[in-house]
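Every protein chain but one is kept in place in this view of the complex.
Chain IDs A, B and C follow the sequence of writing; residue 1 opens each chain.
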Amino acid sequence: MGIKELLEEKFGDKVSFTVDKHNEAWINIPLDLLRDVLKALREAGFDHLSTITGYDDGEKINLIYHVVKFYDGKSETVNVITSTDRNNSVAPSILEIYPSALVYEREVYDLLGVKFDGHVGLKRLLLPENVPEGYHPLRKDFKSGSYLVSPKEGENE
Amino acid sequence: MTILSKLKKWAFKRSLWVFHLNTGSCNGCDIEILDLFTPRHDVERFGIKLVGSPRHADVLVVTGPITGKSLERVKRVYEQMPEPKFVVEVGTCGSTGGLFQGSYNTLGSADKLLPVDAYVIGCPPRPEAIIDAFAKLMEKIEKGG
Amino acid sequence: MPWGSVLKEALKNVFSKSVTVNYPVVKVEAPNGFRGILEFDVKKCLGCGTCARVCPTNVIVMVPCEKTRLKKAPKFELSKCVFCGSCVEVCPTKAISFSKNFHTAVLKKEEIGISP
Partner (left out) sequence: MSVRIPIGPIHPMLKEPINLTFYVEGETIVDAEPNIGFVHRGIEKLAENKTWFQNLYLLEKVCGICSSSHQGCYAQGAEKVFEVEPPEKALFIRTLMWELERLHSHLLWLGVIMHEIGFDTLFMYTWRDREAVMDLVEMISGRRVGYSINTIGGVRRDIDYNILVKTIDVANFIASRAEYYERIVLSERTILDRTEGVGYLSKADAIRLNTVGPTARASGVKRDVRYNMPYAIYDETPFDIVFDDGCDVLARIIVRIREMIISAEIIKWIVFNMPKTGEIKQKVTPFTKPPENEAISRVEAPRGELFYYLKSKGDLKPERVKIRTPTLANIVSIIHMVKGHYIADIPPIVAGIDPCMSCMDRVVIVDVNKEKKTVWSHEELWRYSIKWYKKNYLMVREERR
């Protein structure tokens, strides 16, 4: 696998590389290496970023970058996993490597509260403006119930 | 029965101008509503016409569970409609919140905000069921809605 | 002809039969296998409540009822139903089934519903 050797010699053992049974490649890297790994992948031809998946598993917030390389009739996918801690979660923005991350990073910020430094216009993407500051629905400790029901109506669906 | 209300009843028998408001629907019901105005179902034969602004609409057709961003628009659009106005709720998620009950960003049904006259259950209902709703609405108007 | 290439089809349509189905006058029948309003047969029902657990929009509420063996039967609040059919599939004695009736327009939400 070209990618495995390329990442090994460039980043040494800091990158753990596994291929699961559906031949999807998963890479686990620390947060500060994120930009260089993605830049290396971009040069190696992985120019399509499918999306950024964020999920909160209780202790930390995991971010998975799904990148794909298309070449005549075939394709290779690599999923880069990093994680940030839950309270003031910050991650480097990859806007200059993948311009389409503009919308994905805003969505992860909106629903999980991960601040991407270096992002040009980090605002809420999906929830309306009058939503209180620390309101991130996809976090584990988020108590459900609709904020839409204005206090004067009171009943909560 | 003043002359005015008789005139109103006669006028309504002929035509209902419909305005369609999407409050976050998955556009399954919206496409079925639009199907009404295409050749196959063609509701223009009952005088039902889709208008572009709530200011000249008699009936407000609402679809979708009201989402956060479209909440303030629902009230505003309802207030803009001229007085003899009716609301028809199309789709299960509009009538009772359907699959999106208990979500943090949906309010559920429009009858929490507006007086709704008719519901069409179904996800999405068949266009013929929506024509039924308009027919029932016309009957209700005639009886003195 | 640079413009009006649609005119030929337009003229053809003027003389061909109209596509519109004159619904209330012409009776429209749903094809068999259509997923319409549910039908429930209390005699077949055991009262096991599997349908209540499977339903994605909690349409089904189990209410006490004498006719079934386990002394409870489902009550369908059909105004929440999305007609997905998972209850029809999972019912062990096939007590719930789809009808071909698609006339679901109601003036009040409570009009549509089945109680045992």
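As a convention for this text, a residue touches a chain if its C-beta (ideal position, glycine included) is under 8 Å from a C-beta of that chain, and two chains touch if they have at least 3 such contacts.
Worth saying up front: this structure is predicted, and the values here are computed from it rather than measured.
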item: Displayed partners of the chain not shown (whole complex); value: A, B, C
item: Option touching the unshown chain, where A:7, A:38, A:80 or A:127 are the choices; value: A:127
item: Contacting the left-out chain in the complete assembly, out of C:42, C:65 or C:84; value: C:84
item: Hidden partner chain, touching residue among A:31, A:102 or A:122; value: A:102
item: Where the unshown chain meets chain C, residue by residue; value: 1-3, 5-6, 9-10, 19, 30-31, 33-35, 54-56, 82-86, 89-90, 98
item: For chain A, residues in touch with the removed chain; value: 20, 22, 24, 47-51, 53, 55, 57, 64, 66, 70, 72-75, 77, 79, 98-100, 102-104, 107, 111, 121, 124-128, 137-138, 142, 144
item: Where the missing chain touches chain B, by residue; value: 20-22, 24-32, 34-35, 37-40, 50, 52-54, 64-65, 67-70, 73, 76-77, 80, 93, 99-100, 102-106, 123-124, 126
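We adopt the following convention: only the chains that are shown with their structure count from here on.
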item: CA centroid of chain A to CA centroid of chain B, Å; value: 41
item: Touching two or more other chains - residue numbers and ranges from chain C; value: none
item: Residues within chain B bordering two or more other chains; value: 97, 101
item: For the chain B and chain C complex, residues of the former touching the latter; value: 39-42, 45, 92-93, 95-99, 101, 117-123, 125-126, 128-133, 135-136, 140
item: Residues of chain B that touch chain A when the two form their complex; value: 66, 68-69, 71, 97, 101-108, 112
item: Residue ranges of chain A in contact with chain B within the complex; value: 126-128, 131, 137, 142, 144-149, 153, 157
